[in-house]
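Take a look at this one; I'll ask things after.
Every protein chain but one is kept in place in this view of the complex.
And now, chain A:
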Amino acid sequence: MNKMISMEEVSTLFTDGMTIMAGGFMGVGTPQELVSAMLEANVRDITLIANDTAFTETGVGPLIVNRRVKKVIASHIGTNPETGRQMIAGELEVELVPQGTLAERVRAGGSGLGGVLTPTGVGTVVEEGKEKITVDGREFLLEKPLRAEVALLKAYKADKAGNLIYHRSARNFNPLMALAADTVIVQVEQIVEIGDIDPDEVMTPGILVDKIFVQGGCQS
């Protein structure tokens, strides 16, 4: 199965109203060229799941600035002033989720769980509207799974089977999101032949990756 994909093909994978997950922490580990492809494809009304909305010009930030997002689910929006502005103006729905809870919700979505019980947020506004469950005398919030139609990942290296290696702190949400979307697209810096990555070094197994886009557009 050929997973390699060109920029033109990437842009055909998006439709209006989609739910999209994107890896990254303040833009580090976000597939910038895939974000650009989404912008060029003129996709609208997306629900975006990401740790944060990064900055106005990097990470997933340009999707907010260019008004492609109708709802964002994130742990932090403070570094992109446009997110807060659109939220206050009533143009953008924002669901703020504690970072560890966001990670667990994505995990639940990707691993067949009906949700997770976390103590984080008990006694705060985060508990509003959520079921509270007491286990052995301690209160937990039931946090429900998150899934997306498309996950956009960034890895350092892939083989042509889609086995991935991440670099430094650019790993963050990427391995989790690889499990939690119908279609998983990864942007990589380097592509190697199958067998060139030691199986012990693989961080995300290739069976989870549907499409591989090589940064700069080169396919081999």
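The rule is short, and it goes like this: contacts are C-beta pairs under 8 Å (C-beta built on N, C-alpha and C of every residue); 3 or more make two chains touch, one makes a residue touch a chain; residues count from 1.
Please note the rule applied: contacts and distances are computed from a predicted model.
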Inset, instruction - Using the UniProt record as the reference, specify the protein name of the hidden chain from among "histidine kinase", "Xanthine dehydrogenase small subunit", "3-oxoacid CoA-transferase subunit B" or "Formate-dependent nitrite reductase, membrane component NrfD". - result: "3-oxoacid CoA-transferase subunit B"
Legend entry - Touching the absent chain when the full complex is considered, from A:4, A:28 or A:202: A:28
Legend entry - Residue of A:3, A:157 or A:171 in touch with the missing chain, whole complex considered: A:171
Inset, instruction - Would you write out the residues of chain A that touch the absent chain, in ascending order? - result: 25-29, 51-52, 74-79, 84, 87, 96, 98-104, 106-107, 118-126, 156, 166-176
